[in-house]
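A quick write-up on the structure given underneath.
A protein chain is absent from this complex, but the other protein chains hold their places.
Moving on, here comes chain A:
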Amino acid sequence: MGLLDASGISRARRKLTLMARTHSPIDKVLLLLQVCKRVYQSLDTQPEQEVTSEHFLPALAYVLVCCNMPLLLLEVQYMMELLEPSWLTGEGGYYLTSAYASLCLIQSRPQAPPTGGMTSEAQEKLREWSRRRGQENITHAPSNQNQRLVRVLYQEGGQSVVRTLQWVDGEPASSLALSCATAFAVGQPHCYGLFCRAAGGEMKPLPPHALIHEAHAHSIGSLPSLSYLRVDHDTGKVRRLTRGGAVDLGGSVCEE
């Protein structure tokens, strides 16, 4: 079984650096998945040998050590906090968990008995996290049905802000756009519009007459999310990180 070579490591490092620069937890987790795929590919050298999590976990830990990014744990925690529960139980969640487990492994003492491997501090944090996110899910879940809320991301230059806004049944996108203009204190509202992320991952403008609840179908997770962007923004740029529903993890596109 192989491990990533020097060029593979620097590639992984570039992806993780890019991950640190993006804001969206979804984009971050997709980049993490690309790194994990590379690790798998490097392991899969002998046709007759099955690559399992047995091999993957230490290999990932090795790559993370080589990448030497002290703030990686923070990144992982960022995703654990902000990803929708549906993402946390999916493939992204699995590999996020593996990254977290690898970081625990790295932090554990080499000769620690089997009970080690996870510092008590990490255990406590995990507990707390589980409790908090679990609670949040219970308290938020009912509101999805009764309250009309939408999460709107506003990006301008290097700055991005997320606001949760309320809307009423039958309200068209144009009137929500007006609320956005106020919420984000935009000077020229006519230059901005609402966008939603389609199933394929790319950003699509929401027609002014479109109804908000129809845009739900395109949302990810429990709370619908839209973006409030300049109409002339570079959609290509937003697309780059999340292409295709199944996500092509080959990802040379993500190199910058």
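The working rule: a residue touches a chain if its C-beta (ideal position, glycine included) is under 8 Å from a C-beta of that chain, and two chains touch if they have at least 3 such contacts; residues count from 1.
Methods note: contacts and distances are computed from a predicted model.
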Just by its UniProt name, which of "Protein transport protein Sec61 subunit beta", "V-type proton ATPase subunit", "Ras-related protein Rab-21" or "Ribosome biogenesis protein YTM1" is the chain not shown in this complex? "Ras-related protein Rab-21"
Across A:T17, A:Q123, A:T164 or A:T182, the one contacting the chain not displayed is A:Q123
Contact with the hidden chain (one of A:H23, A:R133, A:R148 or A:K204): A:R133
Given A:I9, A:L31, A:M79 or A:L105, the one touching the chain that is not displayed: A:L105
For a quick check of understanding: of A:Y40, A:Y62 or A:Y78, which residue touches the chain that isn't displayed? A:Y40
For the chain that got dropped from the picture, name the residues of chain A it touches. 33, 36-37, 40-41, 44, 47-48, 50-54, 56-58, 85-86, 88-91, 94-95, 97-98, 100-101, 104-105, 108, 114-118, 123, 126-127, 130-131, 133-134, 137-138, 141-142, 144-146, 249
